[in-house]
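Let me give you the structure first, and then I'll get to my questions.
Only one protein chain is missing from this complex, and each of the others stays in its spot.
Showing chain A:
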Amino acid sequence: MRPELAQIWDWLDAVPDPEIPVISVVDLGIVRDVAWHGDMLEIAVTPTYSGCPATSVIAMDIETALRNRGVSDIRIKTQIAPAWTTDWLSEKGRAKLVEYGIAPPRAAGGPESCPRCGSKSVSKVSQFGSTPCKAHWRCGDCLEPFDYFKCI
């Protein structure tokens, strides 16, 4: 059985990021390529941060999701170039991040506004946050701390 590639991408778009489950691995922009080589499906995945502990979990989740759909011959290839950039986050993914309470990355190097109340009065608490891809910010109006998805 060789499902269409569009179908495979749809299935992958249903695989959640293990650390930010509201977005999929496709939203995150880490699935770089999907191709059939004979009956073997090869998926190129790029790490977000080189030491991100979620990378191996993501590979396992992708494999499990596809096996459950009947694809058994799968090869997951780690591809480091070109290096992952937050520019590859999908629009859908960015919108979901805000809804979830995480400010999406911006080239300016900081969040535009508080994802909870929309205030523009925000300040950095720490350059690093709860996962390698996030920094820790705080809102000056609602006073709540929030995660900012680092821009790289």
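Note that a residue touches a chain if its C-beta (ideal position, glycine included) is under 8 Å from a C-beta of that chain, and two chains touch if they have at least 3 such contacts; residues count from 1.
One rule holds for everything that comes next: contacts and distances are computed from a predicted model.
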item	value
Chain left out of the displayed complex - its UniProt protein name, from "ABC transporter ATP-binding protein", "Sulfite reductase", "1,2-phenylacetyl-CoA epoxidase, subunit C" or "NADH-quinone oxidoreductase subunit I"	"1,2-phenylacetyl-CoA epoxidase, subunit C"
Absent-chain contact - pick from A:29, A:47, A:93 or A:115	A:47
Chain not shown, touching residues in chain A	47, 49-53, 80-84, 125-130, 132, 136, 150, 152
